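Removed from the display is one protein chain of the complex; every other protein chain stays in position.
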Amino acid sequence: MEYLRGLTEIFRHPGSSASRNLKQKFGFGFLIVTALITVVPIFAIFLYILIKGLPAISWTFLTAFPTDGVKQGGILPAIIGTFYLTIGTAIFSVPLGIGAAIYLSEYASDNRWTRMIRLAIINLAGIPSVVYGLFGLGIFVIFLRFGTSILAGSLTLAIMTLPVIISTAEEALRAVPQAFRVVSISVGATRWQTVRRIVLPQSLPGILTGVILGLERAAGETAPILFTAASFFLPRLPSSPLSPTMALPYHLFVISTQVPGMPVKIQYGTALVLIIFVLGMNLIATIIRSRARAHRQW
Amino acid sequence: MIKIHVEHLNLQYSDGKESLRDINLDVLANQITVVFGPAGGGKSSLLRVFNRLNDLADVKLISGRVVMDDVDILEPKIDVTALRRKVGMVFARPVVLPMNIRSNLTYALELAGEKRESVLDEAVERSLTQAALWDEVKDRLNEPAVSLSGGQQQRLCLARSLVLQPEVILLDEPTSGLDPISTGKVEATLHELKERYTIILVPHSVQQAARVADFAAFFLQGELIEQGSGKELFINPKDKRTEDYIMGRFG
Partner (left out) sequence: MTKSWNEFILDWLIKISGYSAIIFVALIFYFLLHEGLPTLSEVSVTNLLSLRWYPIEDYYGILPLIGGSLLVTVGAALFAIPIGLCTAIFIAEVSPRWAREILKPLVEILGGIPSVVLGFLGILILAPSLRRIFDLPTGLTALAGSILLGGIAIPTIVSVAEDALDSVPRSYRDASLALGATEWQTIWRVTLPAARSGVLTAIMLGIGRAIGETMAVMMVTGNAPVIPLKLNSIISPVRTMTATIAAEMGEVAKNSTHYHVLFFIGLVLFVISLGINIAASAAALRQRQRAERILS
């Protein structure tokens, strides 16, 4: 009844203070609804996969190879493969990304070249993941003859992860107060000494957070490794960086689209493991971030 | 004895702020030279010439000679790092590095390659004593420097500038954020330090300038208006502008 009265109020006296306040109440209600539409699915997705996937999780599932095609057994090689790919990505993207961030934050002046670098970073961030897959195929698998391998996949994922690491690392570096740099220079430090002894250590938590978030994304990607690293079923664990490997996202993709008669339980179990891997990294990053904020000496 | 000889110094920034015009000045060793005047007069810029800290800013033009110990420090080829070890600086707001008290002091020594613990310990005690801070912090050397009070932090910054045993100490409004007691302690310390060091100070008030100056130079909008011994300048200023500023008629 109240609402009906309110509605008629709005239509009869649109400018009045009462109708404006009511419009606001409706408006805010609408906004809350949209926020819920955005947020509720997150819980729903996670809970659903948890409920449906948990029955599949067992020690065997996590440590054994697939059997009966892939319809039974475990997903160990996929887990290990994703692990290897993540480490490989880190090896290539972290030093390069932090170096680029240091350049942008501490060394570069604001000229045309620097603007081009930033534009290039934005572009790298926007390139579709499947195009990275094509690039990786063309240059690492074929041209450099690495073949379908962990190496090719890691390099491809590394270039894809670079923009994320550079942006977050640069932001972390810039957050360090300029006064520290001035003081350091005034007692006779060179630019690099200032970076190594003060700026970098102080920005490390922020950089670490960015790195983990970037790697989390790389771990969950399928398209870049489709043609560069991933193989559907391998009887053994990869023996060298030049071997192909199984991987969790790719495995989930195949078992949910291309294996007739695949037990649904195992599909959900695989999805659950992937989500926990990814969300676990997210959690670690968040913890690092809040602990660093608490312990900051500035 | 002349420690720093400034001849026809001109300085312009790209954004046009705080420039210096044709400065001629001699800074004598072992005394406190005060550079004072209203805001925007170029005092901070002058100080930053002495340790080439203005290299960090956008300088459009710098000309003239600034000779310290027979070397023109404006020459591009000089070893700027060595210069900065010879000339220490204390800034207006105490900026302690995000480390413990001891590390704040050993930082500069470690940069220079000094690793011996005995040398570091001795330097820490010596500089803290000279800055009149040793008694207050000698049992707390491993605590974070930010846990000190404002006045203590500034004296820590003073100690930090002394750790490398420089020859010249530059102080840019070092007591502007401090209470009167801390200010008094810092001023007394400067008085003792001038026995061994050449001190150039930008005061935060005319009163402070009058209290500590052995020699004073009045800067107005980038120009050196008048210079003279502390007693003479403050009691009998020759230029009307100097007198007006000292009397508080503008500023």
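So that you can tell them apart, the chains are marked A and B in the order they are listed, and the count of residues begins at 1 in each.
Operating definition for what follows: a residue touches a chain if its C-beta (ideal position, glycine included) is under 8 Å from a C-beta of that chain, and two chains touch if they have at least 3 such contacts.
Because the structure is predicted, anything quoted here is derived from the model rather than measured.
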{"item": "Which displayed chains the unshown chain touches", "value": "A"}
{"item": "Which residue of A:65, A:83 or A:103 touches the chain not shown here", "value": "A:103"}
{"item": "Hidden partner chain, touching residue among A:81, A:133 or A:238", "value": "A:133"}
{"item": "Residue ranges of chain A at the interface with the undisplayed chain", "value": "20-21, 23-24, 27-28, 30-32, 34-35, 37-39, 41-42, 45, 48-49, 95-100, 102-104, 107-108, 113, 116-135, 137-139, 142, 159, 162-163, 166, 190-192, 213, 216-217, 219-223, 226-227, 249-250, 252-253, 256-257, 264, 267, 271, 274-275, 278-279, 282, 286"}
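Just so it is clear, only the chains that are shown with their structure count from here on.
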{"item": "Computed distance of Cα centres, chain B from chain A, in Å", "value": "49"}
{"item": "Chain B residues within the chain A interface of the complex", "value": "51, 53, 56, 81-82, 84-85, 88-89, 91, 93, 95, 97-99, 107-108, 110-112, 144-146, 157, 160-161, 163-164"}
{"item": "Chain A residues touching chain B - in the complex, by the definition given at the top", "value": "177, 179-180, 182-190, 193, 197-198, 202, 296-298"}
